[in-house]
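Then we have chain A:
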Amino acid sequence: MSTRTPASGSGRPPQDPAAPPDPRLDPMGAPSGTTVLGPDDVARALTRIAHEVVERNKGVDDVVLLGIPTRGLPLARRLAQRLAQVEQVPVDGLVGSLDVTMHRDDLAHQPTRTIGDTYVPGAGIDGKVVVLVDDVLYSGRTIRAALDAISDLGRPRAVQLAVLVDRGHRELPIRADYVGKNLPTATAERVRVLLAEIDGEDRVVIEGTGR
Partner candidate 1 sequence: MRHLLSASDLDLSQAVLILDTAAQMAATQAREIKKLPTLRGRTVVNLFFEDSTRTRISFETAAKRLSADVINFSAKGSSVSKGESLKDTALTLQAMGADAVVIRHQSSGAPHTLARAGWTDGAVVNAGDGMHQHPTQALLDAYTLRRHLVGDRGRADATGRDLAGVHVAIVGDVLHSRVARSNVQLLRTLGARVTLVAPPTLVPVGVDAWPAEVSYDLDDVLTTGPDAVMMLRVQRERMSSAGGGFFPSPLEYTRGYGLDARRLAMLPDHAVVLHPGPMNRGLEISADAADSPRAVIVEQVANGVAVRMAVLYLLLAGGEQAGRTTEGRADARTDETRVHA
Partner candidate 2 sequence: MTTYLLTGARLLGGDPTDVLVADGVVAALGARARDGGGQVVDADGLVLLPGLVDLHTHLREPGREDAETVESGTRAAALGGFTAVHAMANTTPAQDTAGVVEQVWRLGRDAGWCDVHPVGAVTVGLAGERLAELTAMARSAARVRVFSDDGKCVDDPVVMRRALEYVKAFDGVVAQHAQEPRLTQGAQMHEGVVSAELGLTGWPAVAEEAIVARDVLLAEHVGSRLHVLHVSTAGSVEIVRWAKARGIDVTAEVTPHHLMLTDELVRGYDPRYKVNPPLRTAADVEALREGLADGTIDTVGTDHAPHPREDKDCEWAAAAFGMTGLETALSVVQAVMVDTGRSTWADVARVMSGAPARIGRLTGQGRPIAVGEPANLTLVDPSARRVVVPEQQATASVNSPFAGSELPGRVVATFLRGRATVLDGALVEQGVHA
C-alpha cells in the first residue's frame, strides 16, 4: 500500500461561507417551475446529514469532505461547519474541493468546460474517509469521474457520498450514503439547485413539466 504525498490543487483553502458570493461564478437566471425545497428545508436536510455522517463514522476523525464544484462546494462547506460545531473541531481541516472535469467521460458531447479547483486539506486523503458532496445525483457519471479523480490523489480508507437531491435515473451502479431529499423525476424535467453563496437564495426547483 503506497502512501502518496499530499496532493494540493492551487493551494488555496476554501473560502469563508460568510463571504460575499464569488463573482466568477455565474448565478443562473430566475427559475420557473415548482419549488420543492425552500431555505428551511435545505438547512434541515444539511443538519440531518451532518448528524448521519457523525453517527456512521463514529465521529469526524479521519473524515474529509470534498465538495464537487460548482454547487457541491458551498454545500460541503456548510456541512463542514455543522460537523465542526457538533464535534467541536476546527473547520479548516475538514473540507476541500474536488474538480472532476478532467475525468469526465462526456466531455466530447458538451462545450468546453472550465476546470475548477482541487484542494485537499491537511495531510491528504490516504487512509481517510472521503465524503464526496454534490448537489444533485442523477446518472452517476459525475461521481464515477470523482472516484477516478480521487484515485489520482491518494488511497482513502473509504469513500462515501452525500447529496442534497437524488432524482433517480442512475446509469451506473452508484448510490448515495446520505440524501437530503429523494425526488422522483421524469427525464424531461430539470432539477435546479440554487444556493445563497452563488445564486443569492436557497431553493430547489423542478422545471420543465406542468407540475
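Just so it is clear, a contact is a pair of C-beta atoms (placed from the backbone, for glycine too) under 8 Å apart; a residue touches a chain by one contact, two chains touch by 3 or more; residues count from 1.
A word on the picks: all candidates are chains of the complex that A comes from, given by their letters.
Computed from a prediction, not measured in an experiment: that's the story for all the values here.
This complex pairs chain A in touch with one listed candidate out of 1 or 2: 1. Interface residues of chain A, counted against candidate 1 in their complex, comprise 4-5, 7-12, 24-28, 68-71, 99, 101-104, 106-118, 134-139, 141-142, 148, 152-153, 167, 171, 187, 190-193.
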